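Other chains dropped; remaining ones untouched in position.
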Amino acid sequence: MKKLINKPEDVTTEALRGVAAAHSSLVVDVDNKIISRAGGARKGKVGLVSGGGSGHEPLHGGFVGYGMLDAACPGEVFTSPVPDQMLAATKLVDGGAGVLHIVKNYTGDVLNFQMAAELAADDDIEVTPVVVNDDVAVQDSLYTAGRRGTGATVFVEKIAGALAEQDKELKKVADVAREVNERSRSFGVALTACTTPGSGQPGFELPDDEIELGVGIHGEPGRERGKHRTAAKIVDFSLDAIHSDMPLSGDLAVLVNGMGGTPLIELYVVFNEVNRVVKGLGARITRSLVGNYITALDMTGVSITVVRLTPDLTKLWDAPVETPALRWGR
Amino acid sequence: MEKVLQVDVTTVRDWVGRIATDLEANKDLLTQLDSAIGDADHGTNMVRGFTAVTAALHDATPGTPGELLVLVGSTLISKVGGASGPLYGTAFRRAGKALGAAPDISAEALGTALAAALEGVQGLGAAAEGDKTMVDALAPAVRAYQQAQAAGASIADAADAAARAAAVGAEATIPLQALKGRASYLGARSVGHQDPGATSTSIVLAALAASLVGSD
């Protein structure tokens, strides 16, 4: 394992110091691991807090700023953060209008955010959690922990953040977050596994001619392993999984997301294929993101997220945002 | 003549110290198990948690077993994260609360505490036995403890029975398909691997039995 780090156990702390040094628009509480907007809470505005294991950068810290999150709580690498962090962040961003917790559906994130919400209630802060679960690779049934939260998180955070910026009440902000989640689906494919600094070993072994279909963002193996194939076939497979779960029609936002180790030129090749399939279905891509937005350390591979837009969602997507990883309109 | 030891806060401190040592020794094993069907952090998570617990116990001197276990649980909740943090944290907190303010632990009280731990884990995580989680080690351990104790065994022997049952339960997760936690994403591919959380639970209970050797 070769990584640009000092000691594995110091990675998250030192990266946070780097974030603090690089972004004057952010305040970083390194000890408590909270990234928040410089300037603090605005009275009357719903606060948005998200968080999850580290190793998915720019998620979540890169989405803190005007028009998106108020605070992010990064955990250890691939380990959900702890309730103390979330509680402290919740208090920090509360402007009296309540706080939205944006939680990716993983047992760890759900349980820790749940505990934090209980603690916040003790402090009379109204908290509404919204669970993101867009990954169609996982069967959503009684027999699983439910679908994982992946690429849709970016859209949920951006769009709910835009509505919160208009000082809409907590219920409305939570509703739009849930609406985005319900209209979003994702599917991921890994060409290679990722290596956490702590373990020093790839999460799984993938032969030179095989890929993982339906992979997660934590180095979890996917739902099936298959032969490597062309970008066209990978996209066909992925969009088939998405389309058969949520038929694609109308105006779509598409995220072609690199897993961390994938060259951007390949993501554009993939985007071209997604565009082909979407057109073939009679739908059209009206908003797009191509790049590394929710990663799995050094994994090579791609995840595709599709959101069925409405005019209102499009407007909220287009609203100004000013974060390290997503910025327009200011 | 066999010396019968009292189970008090010093014994519980010893138990927690053994857990820390044994988890450290098994860190790579736990991470490897979690690598196969999870995200390769269970060893790191548990060691981070019990390192924090050791530090907390260095600074604080809880007066009773119950107080000590509540401190262990709260520390785990504050420091571990992941699925195992809230689950283990809740287990230790509930066990501690069940023990109340008593200076000693009777065999019966320990059985109640273990049952409370299990109830805490299941209340939070909603896993049933057979779902391939730590419950598959903890539930049979609680049963084995209570059976032994009902049959008149010493606290040491009942704990030993619990530890053995936990080890069997952990190993018995191998053929199971995971229905909870991260491993459930793998569906049928989770079969054939031992659950990391059940394994760490077995370590925790083995440490308990070791601390209680000779107690009545």
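Chains: A and B, in written order; residue numbering restarts at 1 for each.
Operating definition for what follows: contacts are C-beta pairs under 8 Å (C-beta built on N, C-alpha and C of every residue); 3 or more make two chains touch, one makes a residue touch a chain.
Predicted, not measured: the structure shown is a model, and the values here were computed from it.
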Practice problem: Since only one instance of every chain type is displayed, give the whole complex's chain counts in label form. | Solution: A x2, B x2
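What we mean here is this: only the chains that are shown with their structure count from here on.
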Quiz item: chain A to chain B: how many Å between their CA centres?
Solution: 33
Exercise. Spell out the residues on chain A that touch chain B in their complex, using ranges where they run on.
Key: 53, 75-84, 106-108, 111-112, 114-115, 137-139, 142-145, 148, 196, 198-199, 201, 203-204, 216, 218-221, 223
Quiz item: Contact residues on chain B for chain A in the complex?
Solution: 31, 35-41, 44-45, 48, 77-87, 124-125, 179-182, 184-187, 189
